[in-house]
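What you see is part of a larger complex, with each chain still in position.
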Amino acid sequence: MKRMLLFVVLAALGTGVARGVAVAQSAQPKPYKVVFDLTSADPMDQRAVLRWIKEVTSVNPKTETEVVMYARGLDLVVSGKSTMASEVAEAIKASHATFSVCAIAMKNQQVDKSQLLPDVQIVPDGIGEIVARQGAGWGYIKVGH
Amino acid sequence: MKRMLLFVVLAALGTGVARGVAVAQSAQPKPYKVVFDLTSADPMDQRAVLRWIKEVTSVNPKTETEVVMYARGLDLVVSGKSTMASEVAEAIKASHATFSVCAIAMKNQQVDKSQLLPDVQIVPDGIGEIVARQGAGWGYIKVGH
């Protein structure tokens, strides 16, 4: 029983312990999870996040990526406004990236669900989505330059 | 004793476990804590963070928000420079937001305590304040566009 208990404890702590060791060895995890915070309508920022998704998932196909868009970030996935619709479709298809738009921002900017590019998801609160991901251990990258 | 020990272990691990489950269900926590990193004097960024505070606390009045200002972010809360003094007062009053100014940045920019808007707090090191919040499980959002 005592051994089993110790096993339970170590297993419960396992993720953190294992990660600590990996970091000590190389500071480079193998597959990872990362959420990108996009509030910019700048084409340079939009291109950057699409390139990063491609690059990090080509190194590690199991790396999970999510782009959360609010404020001026919405344009990337609004049909008619986006200049990178095919790159977004490619990121979803080839890299299994998730694109999440903030419902509050959609309402503020009068963007309807029907205007979104295919397979883009709506989240009730973009900032809440990012905070939840951070709380679940995802890495966080603010897109900007 | 063994059962009690197991209980202690599971209780100690509880927060993380419970959060993991909540995230798996919806990726949207109910009330949360988030620190905003403001180093921009751009009115668009200043307006954005004030709007976000209003929006996230109107969805969840128990959501806690803090804006940490350093570098060019100070202008938002310096009397005479700020163009959004009433919005800052409203965020403090209605949304219970905390506004924290970096003492190092104040010294660099020769801003005196007496020049700050009412109820703005001073922290010794703005970056240290943000890192402490992240370490305590707060979400982090860089304000920018």
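As written, the chains take the letters A and B, and residue 1 is the first residue of each chain.
The rule is short, and it goes like this: a contact is a pair of C-beta atoms (placed from the backbone, for glycine too) under 8 Å apart; a residue touches a chain by one contact, two chains touch by 3 or more.
Values in this document were obtained by computation on a predicted structure and should not be read as measured data.
The complex is a homo-oligomer: every protein chain shares one sequence, and counting across the whole structure file gives 3 copies, of which 2 are shown.
The rule is simple: only the chains that are shown with their structure count from here on.
By the touch criterion stated above, chain B contacts chain A in their complex at residues 2, 5-6, 9, 13, 17, 19-20, 22-23, 27-29, 32-34, 48, 52, 55-56, 59-60, 137, 139-142, 144-145.
Remark: chain A residues 1-2, 5, 8-9, 12-13, 37, 39-42, 71-72, 104, 123-125, 127-136, 140, 142, 144 touch chain B in the complex.
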